[in-house]
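A single protein chain has been omitted; all remaining protein chains appear in their positions.
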Amino acid sequence: MAPTADDTLLRVKGLTKHFTLHGDIYSKLAGEKTQVLKAVDGIDFHIHRGETLGLVGESGCGKSTTARLVTRLIEPTAGEVTLKGENLLGFSRSRMKEARKEVQLVFQDPYSSLNPRKTIMHILSRPMEIHGLVRSWAEKRERVLELLRRVGLGIEHIDRYPHEFSGGQRQRIAIARALSVDPELVIGDEPVSALDVSIQAQILNLFRELQKEFGLTYLFIAHDLSVIRHISDRVAVMYVGKIVETGPAAALFDKPLHPYTKALLAAVPEADPAKPAPRLTLQGEVSTPIDPPPGCRLCGRCPRESAVCAEIAPPLVDVGDGRQVACHNL
Amino acid sequence: MTEIQADKLAELQAVRAPAIGGRLARWRMALGNAWHELRKSRTASIGAVMLVLLFGACIATPWITTYDPIKQNYRERLQPPSEKHLLGTDRMGRDIYTRLLYGGRRLVAIALLAVTFGLSVGIPYGVLSGYFGGKVDTVAMRFIDGLLAFPGLLFYLLVVTLAREWKIEGIANDAVLVFALGFAFMPEVARLSRGTVLAEKQKEYVEASRAVGDGSLSIALRQILPNIISPLIVNATVRLGYVILIVAALSFLGLGTPPPTPDWGSDLAAARDYMETAPLIAAFPGLAICYTVLAFNLFGDGLRDILDPRLAER
C-alpha cells in the first residue's frame, strides 16, 4: 500500500486524563485544594496501518491508562482519538459498540482476563454474538475452532474452563478472543510481562505471525525494553504522563536522544556478561504525577538540566528521520 | 464441497455429537464432582447427609405415614411410643410422628421460599448497585442501611400482628410469613452481593467484556454473577436454618399459624403443660428443630470451608 493520508489508522491528539483526588470531608472543610493526578497529560501519537507502535515506560507513567482511553474504557478529560478518520470520542453508544469491533485489547494478566466460570467456547463466541457475526451454532463452533487452531490450541480445548490452562495457553485464548471480531487494531497491555521467558518468546512470535497473516496493526505496551525493541516498528517512550521521545525502533534504541530514554536503556541488564553493567544515569526517584510542576517532568533528575527546564514543559519536536523528542537541551 | 471443507464438517460433527448426547453423562459427572468436593470437609458431608434425610422425609411424608395430622382421637391421647404410634400421641390423640413430618414439610417449604425470595430480590439489587456504582450505588445502599437498622424480630411481630388484624389465615398467612422472612433477608443478600461484585468488577475479564462491546446488564448478570454465587450459597444455607428457628419461635410464642395446623413451634408450646407427665411430647419437636437447624448450619459451614479459595491448595 502506498503511503497516503489514509495510511494512518489511529491518530491520538492531545489525549488527556486527569483524575481529581477527593480528600475527605475534613480536608475540604479546612479549605485544602483538591489534588489532580495527571495520569496522561496531552499526548500525541499515530499508528500506520499494519505497523506496530511500542509504548514503553515505567509503572505509573500512564501507558495502561492510554490503552483504556483509546478504547474508551475510561473517558478522557480532553483530546481526540481518531480511528480511520473518525473521532471515536464523539460516537454515540451504539456507534461506539460497532467501533469496538475494530479495536481489541489483550490484557496483562491471563489469570484474571478470562472469566473463570465460562468455557472457552463461550469466551470466544460471545464477542461474535454481540456483533452478530455468526448465524448458526455450527458456524459459531467452526469459527471458534479455527481461532483456537490459529493460536496453537486444539479442538480438545473448546469445552474446557480457563483454570485448566497454563498461563501461556490462557494468553493464547485471550489473543483468540481479541481476534474473534476481526479487529484492525489490537492493543496489547503488557501482554507478555506475566509470562515466563520461554513462554514469552512463543507469544511474541505468535503476535508476529498473526500480524503478518491478518495485516493487523498493534499498539504494544510494555515496560520491558527488549520486548519493545523486538516487536515494534516505531517506539514511543512515556514518562509521567508525557511522551518524551518517539521514532523508529532501530534508530531510537541505537541512538537515544532524550535523557530519559538514555537512562532507561542504560538501566537494562542485558543477558550477556560482556555488555556494560546496568546503571542509573538519573538522580533520585520517579517524579509524581500528582500536581506536577509546570516545567519538564524530568526536572531535578536530569543531567542536562538548564534554567528553562523548570519553567516550560518542552514540546515534542521533529528532529528528522521520523523522530520526535521533547527536550530543551538537545 | 472441497475436501478440506468436508474434513472440517466431519470434525465439527465429531465434536458436536458428544456435546449433545453427553448431557446426561455430564450431569452425572457434575454430581460426582460435587460429592467429591463435599468429602473435602467432614462437616459438610455430615450436614449433607442430614439434609438429604430431611428433604427425603419431607417429600415422602404421605407415603411414610398413614395418619391424619389434624384429626383428633381422644381414645388414644397421651400415649407413649409404641409400634402403633412410633413417637406416641399428643393431648388430642394425634400421632406425633405424623405431626412432626407434616410440620417439617411446611416449615422447610416456608424457609426455602423465604430464602429464595430474599435471594431473588437481593442479588439483582446488590449486583446492579455494585456494578453501576456511583450515585446509584450510594442511594441504593443507604436504603439498605435503613432496612438493616430495623430490628428483624420487631418486623416479624409487626407483620404477624397485622396479618392477624386483617384476618389473613391459612395459606395466605404462610405467604405473609414467607414475604416477611424473605424481605428481612434481602438487605443482607444485597450487601453481600454488592461487596463481592465490587471486588470482581476490578478483574480484567470485566474490562475485556466491555472492550468487546458487551452491554452493562449482560456483563453484570451473565459474566459477573456466576463468579459471586459461592458466598451467597453459603450465606443462604446458614440463613435457612435461621429462618426455621424464627418461624418455630414465632409459633411458639403463639404468633404463627394457629392450631390445629401441625407446627413444631406451637406443638412445643402446647406440650409444655404436659412436661411433668409426658416430657417426650415436648422433646420430639424440640429435637426436630435442633436437627434441622444443625443440618443447615453444618452444611453451610462446611461449604464455606470448601469454597474458600485459601483452603483449596491444602
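The letters A and B name the chains in turn, as written, and every chain counts its residues from 1.
Quick note on the criterion: contacts are C-beta pairs under 8 Å (C-beta built on N, C-alpha and C of every residue); 3 or more make two chains touch, one makes a residue touch a chain.
Please note the rule applied: contacts and distances are computed from a predicted model.
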Name of the absent chain as recorded in UniProt (options "Carbon-monoxide dehydrogenase small subunit", "HEXXH motif-containing protein", "Nickel import system ATP-binding protein NikD" or "Cobalt ECF transporter T component CbiQ"): "Nickel import system ATP-binding protein NikD"
Candidate in contact with the missing chain, chosen from A:T34, A:N87, A:N205 or A:N329: A:N205
Sole contact to the chain not displayed, among A:A30, A:A277 or A:A307: A:A277
Contact with the hidden chain (one of A:D196, A:E213 or A:D321): A:D196
Contact footprint on subunit A, counting only the chain that is left out: 58-59, 166, 168-169, 196-202, 204-205, 208, 223-227, 229-231, 249-250, 253, 263-273, 275, 277-280, 282, 285-286
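Everything below uses one rule, namely that only the chains that are shown with their structure count from here on.
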Residue ranges of subunit B touching subunit A (in the complex, touch as defined): 8, 11-12, 15-16, 19, 203-205, 207-214, 223, 226-227
Subunit A to subunit B touching residues, read off their complex: 68, 71, 73, 97-98, 100-101, 103-105, 107-109, 112-118, 126-127, 130-131, 138, 141-142, 145, 155, 158-159, 174, 177, 181
